[in-house]
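Data block below; observations after.
In this view, the complex is presented without one of its protein chains, the others remaining in place.
So that you can tell them apart, the chains are marked A and B in the order they are listed, and the count of residues begins at 1 in each.
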Amino acid sequence: MRTLKILLTSALVKGLVGQAVGWALGYSFVALLRALRGLPTPWLYEPAVAFGAIISLLGFLVAAGVLADWLRWIVGKKTELKHGAPAGQPGWARYINVDTNHKVIGVQYAITSILLLLVGGYFAIVFRIELAQPGMQWLTNDEFNTLFSAHGIVMIAGILLGVGAMVNYLVPLMIGAPDMAFPRLNAFSYWVTIPSAVIILMGMAVGGWDTGWVGYATLSLKAPLGVVLFLLGFWMNGFSSIASSLNMLVTVTTMRAKGMTLFRMPIVVWGSIAASIIQLTATQTVGVALTLTVAERVLGLNFFDPVGGGDPILYQHLFWFYSHPVVYVFVLPGLGVIAELLPVFARKPLFGYRWVALSSLGIALVGFLVWAHHMFTSGMDDALRVPFMFSTMLVAVPTGVKFFSWVATMWEGKLPKNPPTPLLFVFGAISIFLIGGVTGPILGTIPTDLHLHDSYWIVGHFHATMFGGYIFPFFAALYYWYPKVTGRMYKESLGKLHFWLMLPAFWVMSIGQMSVGLLGMRRRVADYDPALGITTTHILITLAALVIGWSVLIMIYNFIASARTEPAADTNPWGSRSPEWQIPSPIPEFNYVTPIEVVGEPYDYGLAGSVYTRTIAPAPSGD
Amino acid sequence: MGRFRHFINIIILVILSTVALRLLFDVILALPMAASAEARPIDHLFNGHFWMISFLFSLIMVMMIYSIFVFRRADGDETDGPHIHGNSKLEITWTVIPLMVVLGFGVWGAFTLNEITRPKDGEMTVNVTGRQWSWSFKYPEQGDAAAAELVLPVNRTIVLKMNAEDVIHSFWVPEFRVKQDLVPGRETTLRITPTEIGNYRLRCAEICGQNHTTMEADVKVVSAEDFQAWIEQKSAGPSFADMTPEERGAYWASTEGFACVACHTTDGTPSAGPTWQGLYMHNVKLADGSTTEANDEYLHNSIIDPNLQIVDGFLPNVMPGNFGDRFAEREQEVGAAEGIDLDISADLIAYIKSLQ
Partner (left out) sequence: MSTITAKTSHDDVHAPEIPYATQLRSNRLGLWLFLFSELFLFGALFTTRFVLWGNTRPPLSQEIGLLATVILLFSSFFMYRSETAIAYGDQPKFLNNALLAALMGAIFFVMVVVMEWNVFRLSGELFGIELFGHLKPGDGVYGGVFYAMTGMHALHVLSGIVFILIIWWNGRRGAFTPERHWGVEAIAIYWHYVDVVWVFFYPALYLMGKVV
């Protein structure tokens, strides 16, 4: 009863109600304007639905109380940061209410991300079952198209939230800060993602859409109503990305502990910086692409439809200027996690720290120069295609530096005989990201891409890069920091079971996808010709997808069950040097009760007597 | 000395693994048969990449697995690993060598691209049009013969000049290796030189809406003589005067005619548009809730002005609204050639009538 009351009065529920009210208001506003001009408004009238969606974001934020402090500032009131659960409520109530603590927000991001992963994964399983056999079994073309489009965008939103989880939770801890530089903005960034996800999923309910996650013009101008909600939801998610990356960059610049110079930061922070630079800038251009598409559809402006003089290729340039670099947003924090964990378990310094740190920036910067490699078949001039081919090939170089440095870190290292789950996931991540990475340059050389473009080879390539660069490192991070977050150890046996189910299943799925792609399987089709000789492989891919799904459910069970039943974990079970492991788990509200100071190198494992951080007495207050 | 032994082991293992992987590629990651002159240089490049993939994957994996098993912590050992910070010479090596390699692949790619895109002697042009969700082909050098299948003479470079009417589509025949998008509002070109006589399938590779999956067409590569014979038969065209209205209607509905079948089935299953089977004189429920009878007038209106009445469960703006003009054009053409007075819409209605 009490629990129900806490739930119903939470910011989450209030926000969702506010969103519904906002939507209704926005819809009726447009209907009213039309009524004043004597026009009827048909049910699900597109401009009304779109305007309602925009107002619904505001409705959510206002009702959830995300904007409360800022609104008070406007009328000149000072506000204190609130801490802890609402008065008289248990600790877990913090997580469904607006909270400005970066650790709470990190956990909120992580849970939301996993939920989206489940929803998106569920879509994948539904359409994979359709693809297990040639012929149409249980979906129509429209349903299939909606499912894979939603799968793509929901998964990508899930990744962005997962990156948000890692960055939010880890970065302030690792640089010795009490919180992010702008805690309210941090909460705002998180809470925008909920209405944005709701809007995207609503798009499936109002007719779905069939453009894939890329939403190419001119198809997006003709697609069913759902595409508008997809575009708006995507846009809002980007808005949140910009705000959170700005916050992260400021935090790293101004909130570092004493002595925490740039090249003494734990390596995850470097990955986060590089990812944030991309998010801060490139997201704006996809925002423009999405805005212009909505404007063209709803307001009748013309940009992309050649009938009015527009250019459909322009959309692709604006879209990929973001959507290529963003793939490095997905992976850079994850690659940072790999580089963070290897030295801990190999008990050896991270090989070539500076090179690894700078390679993240290198990947991010070169990543800005390659976007048109997604458009090799679009009819661009050769004078453009060839430079983009060369720049694409260049990304392999800084990525290679990371791989070689990881291997050199493991070389002669003392890896444990029975690797714990996080380390297993790191090994898995390296192998998978490697196959994902080396299947990239073959797409970068134009002649081979002419065969592979829009085939399942691409599907195999990017599932491998995203699983290797994001999913596996994210899972490694979840297992690794689980004792820090909850104060309890997860169940090792279930963790191992998860890994040993997921790794082989993933390999079958990804290699299977590449294999059918080479043989002529197109992307985004609901059916295929049995004459291609790919039916058996498709069955295997679907079976593998089911195994992956089950293994993820095992992980979730493990985390929920262990939080209740396992005994308290050690403060520093992995023997890490990183500052967050030197303080109690769970971590105090403001991280370092006594401030810390950096006096050594972060990864000096194997150097007797070296210290990385130590606490300093609080400075005597001046007044 | 110990280090040296490890390196020898690694080198042997990497070589073995590379070769094994490359052989495995031919089994699980094989390309379909090559049926064009362009496929040859492209497959060489594929081969190069496959070797590189095998090598790089082996290199990193062998070193990782070797470290996991050979250097791992012995029982009871509590010490840390050696304190090695890095090595700038090594770092530079593994920056510069991959840089050379990828640039090399870039140059290889550029040469191959030039080889497959440059104009060749004796080219023949074919116009390709893609629309939701059908293909059509025209042979401007053969008196504008039109077809719904792509028939090509073997060993002659074909320049495909491609246009899309509505959204982006993409031309892909896996056996030819090359692919090119069709973009509304601009013409794109693709060169292919078929080298193997046989039947292939053209499939649209860019998502183009509801029936993207079924946007396919037959491709036939034939000998030069067979091509000539086919063209002559095509140019003769069907003699409309000798056909019944139903027969003509079936022809107009086919992909040879106006490709109605891309969206309307004749077997009762719904597609992008309502099925035609059992449609004539039956009641139709409209999106606005009313019901109407599918009589001649309703069918005519639905063909010429499709957005006027939308059937319940279907979307507006899917069917092009320009069939009236396209029919008129065709009626004139055929009228001039055969001296008969056609009414394509009436033919179609007659055909629909026959589908009970």
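Rule of thumb we're sticking to: contacts are C-beta pairs under 8 Å (C-beta built on N, C-alpha and C of every residue); 3 or more make two chains touch, one makes a residue touch a chain.
Fair warning: this is a prediction, and the values are worked out from it, not measured in the lab.
For the chain excluded from display, the touched partners among the shown chains of the whole complex are A. Contact with the chain that does not appear here is found for just one residue of A:250, A:365, A:386 or A:607, A:250. The chain omitted from view is touched by exactly one of A:52, A:120, A:164 or A:178, namely A:178.
Screening A:68, A:206 or A:563 against the full complex identifies A:563 as the residue touching the chain left out. Counting over the whole complex, chain A has residues 74-76, 81, 83-85, 87, 91-92, 94-95, 101, 103-104, 107, 178-179, 181-182, 242, 246-247, 249-251, 253-255, 280-285, 287-289, 291-292, 295-296, 299-303, 308-311, 314, 317-318, 321, 485-488, 563-564, 584, 586-590, 595 touching the chain that is not drawn.
Here is the rule we go by: only the chains that are shown with their structure count from here on.
Inter-chain centre distance (chain A to chain B, centres taken as mean C-alpha positions): 32 Å.
Considering their complex, residues 28-32, 41-42, 45-46, 49, 52-53, 56-57, 60-61, 63-64, 67-68, 71-73, 75, 77, 79-88, 90-91, 94-95, 98-99, 102-103, 105-106, 108-110, 112-113, 116-117, 166-168, 170, 172, 174, 177-181, 183-186, 188, 201, 203-214, 271, 315, 317-318 of chain B touch chain A. Listed in rising order, the residues of chain A touching chain B in the complex are 141-142, 144-145, 207, 210-212, 216, 218-219, 222-224, 305-307, 310-313, 346-349, 351-355, 377-379, 382, 385-386, 389-390, 393-394, 396-397, 400-401, 403-408, 410-417, 419, 427, 430-431, 434-435, 438-439, 441-442, 444-448, 450-451, 453-455, 511, 514-515, 518-520, 522-527, 529, 604-607.
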